[in-house]
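Of the protein chains in this complex, one is absent; all others appear in place.
Each chain gets a letter, A, B and C, in the order it is written, and its residues are counted from 1.
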Amino acid sequence: MNFASDNTAGIAPAILDAIVKANESFALGYGNDALTARVSRRFADIFEREVAVFLVPTGTASNSLALAHLSPPWGAVLCHEESHIATDECGAPEFFGGGLKLIGLPGQACKITPDTLKQSLDRGHWGGPHHVTASALSLTQSTEAGTVYRPAEIAALAALAHDKGLAVHMDGARLANAMVRLQVSPAEATWKAGVDVLSFGATKGGALAAEAVVFFDPARAAAMAERRKRGGHLMSKHRFLAAQFDAYLADDCWLDLAAHANRMADRLAARLAMAGVDPVWPVEANEVFVVLPREIDVRLKAAGASYYPWQSRALPKGFSVKDSAVLVRLVTSFATSGADVDRFAEIVRGR
Amino acid sequence: MNFASDNTAGIAPAILDAIVKANESFALGYGNDALTARVSRRFADIFEREVAVFLVPTGTASNSLALAHLSPPWGAVLCHEESHIATDECGAPEFFGGGLKLIGLPGQACKITPDTLKQSLDRGHWGGPHHVTASALSLTQSTEAGTVYRPAEIAALAALAHDKGLAVHMDGARLANAMVRLQVSPAEATWKAGVDVLSFGATKGGALAAEAVVFFDPARAAAMAERRKRGGHLMSKHRFLAAQFDAYLADDCWLDLAAHANRMADRLAARLAMAGVDPVWPVEANEVFVVLPREIDVRLKAAGASYYPWQSRALPKGFSVKDSAVLVRLVTSFATSGADVDRFAEIVRGR
Amino acid sequence: MNFASDNTAGIAPAILDAIVKANESFALGYGNDALTARVSRRFADIFEREVAVFLVPTGTASNSLALAHLSPPWGAVLCHEESHIATDECGAPEFFGGGLKLIGLPGQACKITPDTLKQSLDRGHWGGPHHVTASALSLTQSTEAGTVYRPAEIAALAALAHDKGLAVHMDGARLANAMVRLQVSPAEATWKAGVDVLSFGATKGGALAAEAVVFFDPARAAAMAERRKRGGHLMSKHRFLAAQFDAYLADDCWLDLAAHANRMADRLAARLAMAGVDPVWPVEANEVFVVLPREIDVRLKAAGASYYPWQSRALPKGFSVKDSAVLVRLVTSFATSGADVDRFAEIVRGR
Partner (left out) sequence: MNFASDNTAGIAPAILDAIVKANESFALGYGNDALTARVSRRFADIFEREVAVFLVPTGTASNSLALAHLSPPWGAVLCHEESHIATDECGAPEFFGGGLKLIGLPGQACKITPDTLKQSLDRGHWGGPHHVTASALSLTQSTEAGTVYRPAEIAALAALAHDKGLAVHMDGARLANAMVRLQVSPAEATWKAGVDVLSFGATKGGALAAEAVVFFDPARAAAMAERRKRGGHLMSKHRFLAAQFDAYLADDCWLDLAAHANRMADRLAARLAMAGVDPVWPVEANEVFVVLPREIDVRLKAAGASYYPWQSRALPKGFSVKDSAVLVRLVTSFATSGADVDRFAEIVRGR
């Protein structure tokens, strides 16, 4: 019953097979191989346009390199105050960005609303030599609360951002989970809605370690190769990074893996609701947040369930967690079994 | 006939098996798993002392994080002028080190001599607020010329460095190849000779992507975990990084793989010598540098041989390459076959 | 009627005289002169202990160099959300600090309360490789709201900070104005209350351009000379920087200049109160914040008064500014005349 994170799962079989298969004979390093070329074409196909793609081993690298490329050191990146870049990357965006500033915006369910963004952009203390310049908006899809921005929401936010000269970045560490829910094309969910640069995640989805920075305007990617190398993120045996994406992107594998994870989350939420435990936020991706009485928490832990307690300022208005209870995060993945979900719910129900 | 680089080889079977085997059930991310703990113990065993180990996916990351930890931003790292950190990492040490300076020292066969180091340390323009402070010495083992520092040579250099307050770093991307040649213990080749921090490479040796920063004084590693995370080099599914090292370090696998590579280099050098082509530098690891007449170069390329032309200021005194010839680098690996070596030599011999 | 800022004033006569007087014969550069040595002794005398002092030309340099010295790049500096370092230095602390993070805390009258600090320190997301480490607390004295921390308040905040391993920095760009109000010794207002490093300002107080970073524990200042040089803040004709401080610190000049500025602020506040316009925050230093009806604002501007509109989230609870009015900041300095104060107030009164 591992619901600690989607990164506690291993490698999806198709992806592991691709690594094994890529291990034949020799291949030039640093991305000068056939698999890497094929992956670039796959991204272009999926997004229905020319793109510039840079593969890297971690999500922190993907986000930080992208933001550093979009914002000058005296720039500010606006993001949700509980986003991964703001709270869980030990200041990596600031490091890669030469000391740029992250501005955390509040928002229920970890989503930024156009009103909040507008207010921040209008507050009047941007630019000039004294103040940092608002340079980029970063949206997380799906969010840290397991919720999903609709294309129209992204478009509204991106329009506000572009209007003020900001670039739009999307942290898509869990993009696949959002895509499954949205049922629109990848293009519609990203660049057609105004996203300029996407951190496309595969690791949480089932890869060993594979993330991609996707520039929808290839011209914007100038010198990104140097930035990646300089960050230590250009892998020498690059074909194995490419192999992971090659398998992940083939035949809708990425969507199938995410669909399973989402189904498990839905099932978990449904079973818990039947047990009287409703999710705190709408379950739209592969995360379920619930408040558990402490005795149930103890019971679950005793039964070997693994998950993390959570804190958030993005809870629904008026929502509060009593001392006798604990807010927890439950994450499903491609590897989550229905049996584990059901067993978890049963323990909650007290059986 | 791929002699382009040891990173054109794939994954050694034992290491790939370990990745596959690690892909069972769930494991906590970010190094909080059993395999990672086991790898730390393996390093302690191999080096016969407590060490602090940080696994990362690339050699550039390993070197840069280590140097940034050993030198303040106003520090200087002394290294061979043709070392990888100085010429092939796009300024990564400067980036991670907050703008530290690399000072390239000359030296035949890409080795720094105690005399050269002493002269540089004594020149009088170190420290004070106006000049950068000499903070670290970085040695490459084996070197970019495929040569190897003897423990006594390392000890002499390290003594000079320590005497002036510098830390000693070793870039061991090809440490295994040196170890095979030296026939001393890993401890004797490193900390007993004065090395403070080691970048221990596995990728060139046969891993998918696995490097380790090894601090021989664990106290010196304080906050390295934050530095790694902040650089985007803490892998979430860390067990797969650990699995590679677990196999690589088990049962002398790392030495066996390197021994094969070295044997292939020796064989190549011997066969070429028989063909009248002598190595430029002593062949002590898995690299052979030779000067080929241009018509032989053309013939080899036509036959499908892969290797790179080379330039160096570290050639033996008086040595020069005529316009009708080309200096080339030939790298062998765990995956190099004797047949390829022999065929290459035969083509050189004109058969 | 210039109330725009205390930096719109020129140079106080005693300080200008000192510059002129220092311009005799030759002196070694970079602080190796007699005046610089004397200024160091003056600081030690004033603070009743050994200190390490570094003179720099700007307040942004003073704050940023100090914070970079107190916090690692993966550190966080806690400060009031409207403090100068957070809002008016274009990210200089982040730049000098290698990408450190500023965490803005709310607080009425631009003062941080112990409760707010405690809550932030206890929130649980500090340190570990994923989160930045709370490394320093920065207090502004006097604050951006023209209010003043009492020694007991500083002590309470510093105790909380020290208890969690944070260093305590004070941005004393307007320290003199606070000192005049507090009527305690400089030692009591700083290190005896727990301040570790002080940015001691003289520019706003009457210097041409002179600020000092004062380390109360000289050991903590190791390598600060290099950091200053590297930031371009070591002045070659350093004696002229020293001369300014020499005059500023002699014979309570700094306190006398600030006393005048404070008296002018008090008088302005009193005159405005008589005109029915009360200060928003207690007037404790040399700044008066009031809400002016827009027609009075227009009248003042027409009469040549110079001042800035202001925005703040640190207003007293329930306080709001109507659309028909404007919150403005009025700053007095050593150069403010009573006549200008009176005239300003008269215009407000409508005469």
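To be clear about the criterion, a contact is a pair of C-beta atoms (placed from the backbone, for glycine too) under 8 Å apart; a residue touches a chain by one contact, two chains touch by 3 or more.
Since the structure is predicted, the reported quantities are computational estimates derived from the model, not experimental observations.
Enquirer: Out of B:33, B:89 or B:211, which residue would touch the omitted chain in the full complex?
Expert: Only one of B:33, B:89 or B:211 touches the chain omitted from view, namely B:89.
Enquirer: One chain is left out of this view; which of B:1, B:100, B:117 or B:249 touches it in the full complex?
Expert: Of the candidates B:1, B:100, B:117 or B:249, B:100 is in touch with the missing chain.
Enquirer: Given the contact definition stated above, which residue among A:72, A:114, A:218 or A:293 touches the chain not shown here?
Expert: Candidates A:72, A:114, A:218 or A:293; residue touching the omitted chain: A:72.
Enquirer: So which of C:22, C:166, C:242 or C:292 would be touching the chain we can't see?
Expert: C:22
Enquirer: Just to verify: which one of A:164, A:227, A:271 or A:329 makes contact with the chain not shown?
Expert: A:227
Enquirer: Please give every residue of chain C in contact with the chain that is not shown.
Expert: Touching the missing chain: residues 2, 4-5, 7-11, 16, 19-20, 22-29, 56-62, 64-65, 89-92, 95-96, 203-204, 208-209, 226, 229-237, 240-241, 306, 335.
Enquirer: Which residues does chain B use to touch the chain missing from this display?
Expert: On the chain B side, contact with the omitted chain comes from 73-74, 87-91, 94-102, 123-125, 129-132, 311.
Enquirer: Mind listing the chain A residues that contact the chain we can't see here?
Expert: These residues touch the chain not displayed: 30, 72-74, 98-99, 128-130, 133, 223, 225-230, 234.
Throughout what follows, only the chains that are shown with their structure count from here on.
Enquirer: Can you give the rotation angle that fits chain A onto its twin chain B by Cα atoms, in degrees and rounded to the nearest 5?
Expert: Chain A sits rotated relative to chain B by 180 degrees.
Enquirer: Report same or different for the chain A and chain C interface, where same means the shared residue numbers exceed half of all residue numbers found there.
Expert: Same; most numbers are used by both chain A and chain C.
Enquirer: Taking each chain's centre as the mean of its CA atoms, how far is chain B from chain C in angstrom?
Expert: Inter-chain centre distance comes to 51 Å.
Enquirer: Calculate how many whole Å lie between the centre of chain A and the centre of chain B, each centre taken as the average of the chain's C-alpha atoms.
Expert: Averaging C-alpha atoms per chain gives centres 35 Å apart.
Enquirer: Mind pulling the residue numbers of chain A that touch at least two other chains?
Expert: In chain A, 89-91, 95-96 touch at least two other chains.
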